[in-house]
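Here you go, one structure.
Yeah, one chain of the complex is gone here, protein chain that is, but the others are all in their spots.
What follows is chain A.
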Amino acid sequence: MQNELENTIAEFQDRIIADRNLDTRTKDIPGWGMDADPENDPTYPMKHWNGADHERLNYEKAPQQPIDMEVLHSVERPGITRVFGNSTPPSGLSGAVRRYAYQFSEATATHWMTLILADRINVIEGKLSDLTHGILPNPWIERGWRAEWKHNRPAFISKAATTALLITAGLLLLKKKNKRK
């Protein structure tokens, strides 16, 4: 990815180029700005346009929250935001997969689908971590089966019976296949 244009373009030039154009180039463009209408803003009233967009990133910022943990950040921004959430830093195999995902922009499927993959790996890591810490997951509570039993018993029983039946049928089928071999 090294030689692609997005990796070689000079950064933070947008306002410099825009100001230069406003100073010189736009004068020579017939009709420039004559139909500009500040009220033609489809985002109103959600956005109260005041021109701050053209400051780009040159606004007054809060002090930086100390970066005392690993914080992944989108490649579409120049760095970490002044504050960030400190919940669950990346770790283990899922963390490695997340680090890979964050090399790609938010416009790519690679970024998001890799994060979904990392999430699924993280679930397995969570179960392994539970077991190593002597915690036995309690699906009755944690999966809300207790609530289903209380409020939706017939459907819950029928779903559980169907699942049990399918698992038994699958196991029997496997056993039969193994016997044939």
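Heads up, the rule we're going with is that a contact is a pair of C-beta atoms (placed from the backbone, for glycine too) under 8 Å apart; a residue touches a chain by one contact, two chains touch by 3 or more; residues count from 1.
We take it that contacts and distances are computed from a predicted model.
Chosen from "Glutathione-dependent formaldehyde dehydrogenase", "histidine kinase", "ABC transporter permease" or "Simple sugar transport system ATP-binding protein", the protein name that UniProt gives for the omitted chain reads "Glutathione-dependent formaldehyde dehydrogenase".
Considering the whole complex, the residue from A:Q13, A:T26 or A:N86 that touches the absent chain is A:N86.
Looking at A:T26, A:Q103 or A:N152, the residue that reaches the missing chain in the full complex is A:N152.
One chain of the complex is left out; on chain A, the residues touching it are 42-43, 45-50, 52-53, 55-57, 59-63, 65-66, 71-74, 76-77, 79-88, 90, 94, 98, 101-102, 106-109, 111-113, 115-116, 118-120, 122-123, 125-127, 130, 137-139, 141-148, 150-152.
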